[in-house]
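Here the complex is missing a single protein chain, while all its other protein chains stay put.
Presenting subunit A:
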Amino acid sequence: MTELTRRTLLQTGAAVGALVSMPAILRAQAAPVRIGILQPVTGALAQDGEYGRLGAQIALDEINAAGGIKALGGAKLEVVFGDARSNPEGGTQEVERMEAEKVSAIVGGFASPIVLAASQAASRYNIPYICDVGVSDQIVNRGLTNTFRFGPGFGIVTSTALENLVKLNEAAGKPAKTVVVVHEDGLFGSGMAKLLQAQLPGRGFEILETIAHPTPSRDMSNVALRIRALNPDLVIPSSYYAEFVLLARTMQQQRIRPKGIYAILNGAASNFRFVKEFPDAANLVMDCNHWADPRKPKTAEVRRLAEAGGRFWLYNTPLNYSCVKLLADAIERAGSSDRAKITEALASSTFADHIMPYGPTKFVNGQNQGAAPVNTQVQNGDIKVIFPDAFSDAKPIFPAV
């Protein structure tokens, strides 16, 4: 009770003070808008969390340097950072803390379980929540009006990956007929494998075997030996970073050279760390994944800022950069730091000034309709976009041998 009185007193005092000051000072003192940035920066997902956070920070710095939110008298965006500790309970606890710190919106989460738990916790306080990566379709199918996903979900990613694979193969004269699927046994890998088993045979591919492995796995030699024995035209891996790097290196050491490696949402194939550290193993690996639009000038600028700090260029960075920009645009249009107004502005967003290959934003039930993955390929130490043509900066090299 005493605290409340004191706070009211302080607020009144501040208001009186502001009234008697110069109007210029009034503008300069516009109350900052607090933004929660939630990422798993410790635990198993720490690398992804760090890169996501980096993207958000670049966007926040850029917006503040350009004069903040103009509709709010140049109000600065103030970051409230939260570490989800790579588990849903950690995410929920951080949302509670962000609520106590009065954030206007939350961006991030990275992994589907964290996003599911955190966005639900945020919905209790009507805090708008923008999911950066989490692909589980449950995230936007629950009817939570506060939750928005800027990137593509599982359904879009898988159908795009499948369609592009067929197109790629046809354009090259159908060199690939037999396939081995290697996948991690979590949400994405298992779901992907099931879908491939159902869809690929109808599209002219024969699946020789589907090999599941847990995360983490410390040895991939059995998987590699199995691939050698089966000798497929195409290997489709859907795994996290360490496991795929291990697999690709083992395959290289054992001279297993399929006509192509076509990864789907792979943790490594679109990761410059892999490309820089193991250039031979990485060369010509293809991936269907989130990736920044290489033709937008802003992309190069954000990439330069990220790499200036000695970091690699990962998809987490441009995705989070774009999500924070999307949010800032919504706050600008809402003209308020009020949560309900920001949610409303997000729902009607047509934001196009992002660096993802999506086109203007349009949310239906919280899902950005234009969001889609692209196909990338490691070519001579660089990661190029090879598909779709509208965004590509290189031609696919397929078959690789």
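In the analysis below, a contact is a pair of C-beta atoms (placed from the backbone, for glycine too) under 8 Å apart; a residue touches a chain by one contact, two chains touch by 3 or more; residues count from 1.
Convention: contacts and distances are computed from a predicted model.
Asker: Given the options "ABC transporter permease", "Na(+)/H(+) antiporter subunit B", "Acyl carrier protein" or "Dihydroorotate dehydrogenase", say which is the protein name UniProt records for the missing chain.
Answerer: Options "ABC transporter permease", "Na(+)/H(+) antiporter subunit B", "Acyl carrier protein" or "Dihydroorotate dehydrogenase" considered; the missing chain's recorded name is "ABC transporter permease".
Asker: Which residue among A:120, A:343 or A:392 touches the omitted chain?
Answerer: Checking each option in A:120, A:343 or A:392, the one touching the absent chain turns out to be A:120.
Asker: Touching the hidden chain in the complete assembly: which of A:64, A:93, A:349 or A:376 does that?
Answerer: Candidates A:64, A:93, A:349 or A:376; residue touching the omitted chain: A:93.
Asker: For the chain left off this view, which of A:190, A:252 or A:336 is in contact with it?
Answerer: A:190
Asker: Give me the subunit A residues in contact with the hidden chain, please.
Answerer: The missing chain touches subunit A at positions 41-42, 46, 49-50, 81, 83, 87-89, 92-93, 96-97, 99-100, 112-113, 116-117, 120, 123, 136, 138, 142, 144, 185-191, 214.
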